Structure formats: C-alpha cells, structure tokens
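With one protein chain held back, the other chains of the complex are shown just where they sit.
Think of it as A and B in the order they're written, each chain with its own count starting at 1.
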Amino acid sequence: MTDKTTSTPGGDRPLVELRAAGKSYGNIRALHGVDLTVHPGKVTCVLGDNGAGKSTLIKIISGLHQHTEGEFLVDGEPVRFSTPREALDRGIATVYQDLAVVPLMPVWRNFFLGSEMTKGPWPVRRLDIDRMKRTADEELRNMGIVLDDLEQPIGTLSGGQRQCVAIARAVYFGARVLILDEPTAALGVKQSGVVLKYIAMARDRGLGVIFITHNPHHAYMVGDHFSVLRLGTMELTASRSEVGLEELTNHMAGGAELTALKHELAQVRGVDTEELPGEGDLPAPVAATPEGKS
Amino acid sequence: MDRSSHIRPRRIASFVAVAAAAALTLAGCSSGSGGKKSEEGGADASAGKASTPRMKVALVTHQAPGDTFWDIVRKGAEAAAAKDNVDLVYSADPNAGSQATLVQNAIDQKVDGIAVTLAKPDALKAVIAKANAAGIPVVGLNSGLTDWKELDLLEFFGQDESVAGEAFGKKLNEVGASNAVCVIHEQGNVGLTQRCDGVKKTFEGKTQILNVNGTDMPSVKSTITAKLKQDSAIDYVVTLGAPFAPTAVQSVGDAGSKAKVATFDLNKDLTKAIQAGDIQFAVDQQPYLQGYLAVDGLWLYKNNGNYSGGGEQPVLTGPAFVDKSNVDAVSQYAAKGTR
C-alpha cells in the first residue's frame, strides 16, 4: 500500500495507528485495507457517504468491535480491545452520534457516568455529589456552556449543547484521542459552528482528534488530514496541503467514478461533460485495484 | 478474547474446596427433633393385585394445581388402580372448556372408562355423549349430584359441595353460632361458591362472604384479621380448604377476636389442631373414597357389569364431621396424607 501520510512537524509517534486494518462480519467485508494515523494536536478527518464503513472504523478504535485483518496500534504497540473500558483506559474517548448519554439522567450524572467520584471507605463508599456537580459545572463553563440546573435530565438540552457536554466530558477525563462521530450531522448552522470551535479547542489542548463526517466543508474548516472511505476501503488519503476543498468535495460526491464515466458519457449525445472534473484534476486514489469499484 | 488458561486449575481447586466444606457443614448440622427421622414408619396399606386384564381409566377433574383436597382424591384413585390392575391416567383443569378437551383426549386414547367431576355440567354434556357413543362408560364423582343422571353417567360417587355446605350450616346451628364468615380463597371457583351457598341455606345466623387471595398466605392472614376487626360480632370463621384453617387461627389471635374456626377438608396438621382445640371441627367428604370408588366402580362394570346405585341413586361418601371426639381415630390416616 502506498503511504500517503506526510510526516508531522512535531515528529511525534502517532497516538493511534491502523495498518491495513479490516473487519468482516461473517461473509460481509465491512472494512478492508484501511490506513490511518492520529497525531497529538492534529485533526484527522474521515469522510465518506453512508454505508462507507465509517461506523465500523470508529467501533474498532473505540473498543466496541475487534478488527479481523491488519494491525491496530496504540502508542506504537499492537492492541486488541475487548471492551470500551479498555480503550477508555488508554485515553481513547469517543463521542457518538447518539452521544452515549442517557437522556433521563441528570447532566452531572451523565458527565461522570462510568467514572464517578466517590468518597469514604468501603462499605460506605458513596458518591461525592457536591464535588461532581461543581466539577461538571466548572468544566462546562470552561467550554462556554452555562447551565442553570445540572439536575435537569440531559435529554432536555438542545442537540448542540448535548454534543458539547459530551466533548467536555471526554476532554475532562484526560482523553488523548478524541473521536467524534458525525457531531454536526443533525445540527443547524450556528450550532455546527460552535461544535467546530470546540473541536479546534480540543486540538489546541493537545488531543489527537478523529473527526468523522460526511460534510466536506465542515471537515475542511478544522482538518489537518483527510481520508475518504468508500465501500469499506480508503479511496483517498491526503494532508491539507495536498488537497483543496473543491477536490475533496468532488471526491466525496463520487467524482472519481464520474471521471471514469466521463469517457462513456462523452460518446452519448446530449450529455454535457464539460463541467465534470477531468482525470488530471483529482489526486490518484490509494487503492487502484479494479475490484474495489462497483 | 485472551483468557489466561493457567488460572483455571486454581479456580477449579478452590471451588471444589468450598463445595466440600459446604457438604461437610451440611452433613454435620442435623436436627435433634422433628424431621423425617422422627416420622413413624407406618406401613402403607398394600393389597395384592387383581388378575383381570389390564384396563385404562382416565380420571378428569377440575383441580387447580396444588390443591390439597384433589390430591387426596387422586391418591384414592391410585390405590384402587393399583389393586385392580388399572392404568390410571389423571388430568385436570379448573377451566370447564379445557376439562372437556381433556375428556375428548381420553376418548381419543380409547380408554376403557372415564371418571369425571361435573363442576359445570353444561360444558361436559357434549363430550360425555361422545364417550357414551364410543362405548366408553362414564362415572361421576364429587360434583354433579343433581346432573349425573341427565348426562347419562353410569353411577355417581360422593356428594355435592352444596350438600356438604348444608350439613355444615346445620352443624353451626348445633354449636350455637350466630355470625359466620365464609372465606373463599379463590373467587369464582364453583365448588367453593357452592359450599358457602349451602352453609347460607341452612345456617340460621348471619353468613358473610370474604374473598381472599389464596396464592399469598400473608395476604389471607391480613384479610381475615381485617374482617374480624370490621365485624366484631363474628363468632365463627369458616375456611374452605385445609391449609387456610391454621392461618385463620393466627388471624383470630392477631385480631384479638373470640371467634372459633371450623373448616372443610382435612389434613394431618388439622388433626393436631383439632386435638388441641384450636379448630372446632372439620368436614371430611372423604375425597380418598370418592377417587377410590370411581376407579373401582369402572373396574367392576368392566369385569362383572355391576354398577352401584342401579342407575337411580348416587353413592354418598360423606360428609363426615371430624371433631375432638373422633379425631384420634382419623389422625393416623391423616398423617399418611390420605384423609
């Protein structure tokens, strides 16, 4: 596999790395031949349309599933997570599309879910509710969210606010790698802007961010590196300096296929092929094997 | 998933050790009193077996699962079956429609005789006719005193719950009761309702009905206590099942009432209570006899064409009152679970 990732200025060892990774469910090959690296202080965007394999990719990194092909390395050593707890312990935090929050529970309980603060000796070890509420309030304010009542069920918050609480949670718990699964998918313009701002803040605090989206505009605003998934494999992997927004968008929209089709279409009268990108306009896809195409 | 296999032998060893310790502890803690060891080894009455050809009899009742009364009916039937070289097939369902299906089942199995209880005669009318048409003799027991002839049953053993109830009411008159509460532990049960109706018919005092939740004993106790508090004039608590009488005794104590307790049906704990005076009397409809006679009757008909009652009259098995004066004679049989 040709390696298209550029070396980062910091020269850090990647926090998370996938080499030719893949996942099969029975006889369905959901993912194969995926290379990905995540460096601290950098945002790696994973783009792709629905069904491309993005969810499977995240589930492998966050510990919900295990890869069946290739290698998965954290801090340079190969790992195989059997529970999300293990990934969390290694500093990999994921903010899911459905947010991994429990709607009926209060904000502060959600914030500390799975990592509750306790005080007192066993057997009377109890929750340190005051400290948790204070800390949650403080962390949220640091991210710019002000909530009157932390007891309110988290389901009563708006979509954008919930996303931000989830990101604040991940940042607070010392995540080194933050994976965001389509955070802007269901949000309006202004809320998306807020979320992107927080992604930038997380990056600036030194986290490695994996930003999954199917919106190339959002990706381009904060991304340092872009990988496009298609039908379970990487179609494009390039850094910011190598690819522009337009090319990225074209690629997302199936541009490479249309280019190949351009030849065919040109032969049919009445079809305007001038606007379609030419072959030279697009960076070469990583996997040039014909079987990858439909 | 990576499981370190070297842990397993250690885990198994510690588990075995704990199990062994538990077994030794259990073995060492025996009771100095009571228990099976102290049970008298009374020899069960056993007779020889008839040399007549093996026949199959189906006994289909309306027993609810776990009912003590019907358990004794079944024991009587099994005793007769053992003696008469009969293959007894027992089935029961409190739901009349389902009971009819069970009878049909017996017809399909081509049994040599069917014994049924007629708690709801209309529901069984059609299927009994089919049995007769198929040449299978049908006898009745326990319920259906007024209906068995109409339905073309060969003979009938037992007496109706209503008759037992009426006798009970008369006995209450004898002992001078004036206000009795009849405790129904399963609202809607035909037999239980008939018993209370029978009591009401002949009892000269006031008869009240109390519905309790028979599947929860603490609830039975609380509810009877509440009733006794609601009406302090109650002087007799009538329970319709042997297990509920001792509970009623506890309720009387809890409520601080002066009421006495009497019951239908008998079991070994009751005989002790009657001897001690906690319970005044019990009606013994001789369920063992009902089951026994039903099966034996079918055997007699098959092998000698006999049928009791001549097609005109039923064969009555009770009610027999068991009180302090005659309980001793009965208690040894009650201890075996057959009275």
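Keep this in mind: contacts are C-beta pairs under 8 Å (C-beta built on N, C-alpha and C of every residue); 3 or more make two chains touch, one makes a residue touch a chain.
We adopt the following convention: contacts and distances are computed from a predicted model.
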Of the listed "Glutamate synthase alpha subunit C-terminal domain-containing protein", "Xylose transport system permease protein XylH", "NADH-quinone oxidoreductase subunit N" or "Glutamine amidotransferase type-2 domain-containing protein", the name UniProt assigns to the chain that isn't shown is "Xylose transport system permease protein XylH"
Answer key for A:51, A:78, A:144 or A:188 versus the chain not shown reads A:144
The one residue from A:13, A:80, A:126 or A:217 touching the chain left out of view is A:126
Of the candidates B:76, B:198, B:243 or B:314, the residue in contact with the absent chain is B:243
Contact with the hidden chain, among A:94, A:184, A:213 or A:250, goes to A:94
Contact residues on chain A toward the hidden chain run 40-41, 62, 64, 83-85, 88-89, 91, 94, 96, 98-105, 109, 112-116, 118, 125-127, 129, 141-142, 144, 146-149, 173-176, 197, 200-201, 204-207
Contacts from chain B to the absent chain lie at residues 25-26, 29-39, 64-68, 71, 187, 208-211, 213-219, 221-223, 225-227, 229-231, 243, 246-247, 250, 254-256, 267-269, 337
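Just so it is clear, only the chains that are shown with their structure count from here on.
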Dist(centroid_CA(chain A), centroid_CA(chain B)) in Å evaluates to 70
